[in-house]
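For this view, one protein chain was removed and the others were kept in their places.
Right after this comes chain A.
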Amino acid sequence: MQINLTDVSHSFSGQPQLFTHVTFSICSGEMVAIVGPSGSGKSTLLSILAGWQKPSEGEVLRSGIESISWVFQNPHGVAQRSALDHVSLPLLARGLGRSEADTEARRILEIFGLLELSHRPFSSLSGGEAQRLMLSRAVAKKPSVLLVDEPTAQLDMASAKTVNAVLSSLSGIDSIVVVATHDFHTRDACSRVIDLNDFIIDESS
């Protein structure tokens, strides 16, 4: 499993170039941080990796990629449904029966430190808990690519710490993990850093 970006540049119509000549490749098992100031195009780059956005220039090659999971900056779930139901859903979607899916979902919730909350409705979770829950749901899908967008941006220090701990523990999984972030703790959890500042270059140079 691999994603290769070659000379990827992007600008939204009528707006200046966000980044130019981005070239890198990511293999499964790697966990990459994308850093850069707000508005530099981190989320846009994630959507290009996901294939939801076509870059204005350059080539994106995906090999062996079957599924993608996003974890958004603002966790969104079904307010009335339980934490467990959220994590079971991707497992049920894979064809598992209810009890198998629930067993597996509990195992994942335990890794993310959420087992005690498994029966709480989504609406009762704190921001950090909800963020971790959506992360565990994304992991439960066993995606080829896991894209995590600013997982700690809206969290206080303590919640951010729990999320970063979980992210660090992800480094072993057999997926490509890309995390867009401002947070240097999050960055430290990653094996490689791509700084968008390096790709914001003058047209002349």
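Basically, a residue touches a chain if its C-beta (ideal position, glycine included) is under 8 Å from a C-beta of that chain, and two chains touch if they have at least 3 such contacts; residues count from 1.
Definition applied: contacts and distances are computed from a predicted model.
Look at the chain that isn't drawn here: its UniProt entry, checked against "Anti-anti-sigma factor", "Acyl-CoA dehydrogenase", "Sarcosine oxidase subunit delta" or "FtsX-like permease family protein", names it "FtsX-like permease family protein". From the set A:G29, A:G58 or A:P121, the residue in touch with the chain omitted from the display is A:P121, counting the whole complex. From the set A:D85, A:E129 or A:D183, the residue in touch with the chain omitted from the display is A:D85, counting the whole complex. Although one chain is not drawn, its touching partners on chain A can still be listed: residues 43, 47, 50, 52, 67, 69-70, 72-74, 76-81, 85, 89-90, 92-95, 97-98, 101, 121, 137, 141, 149.
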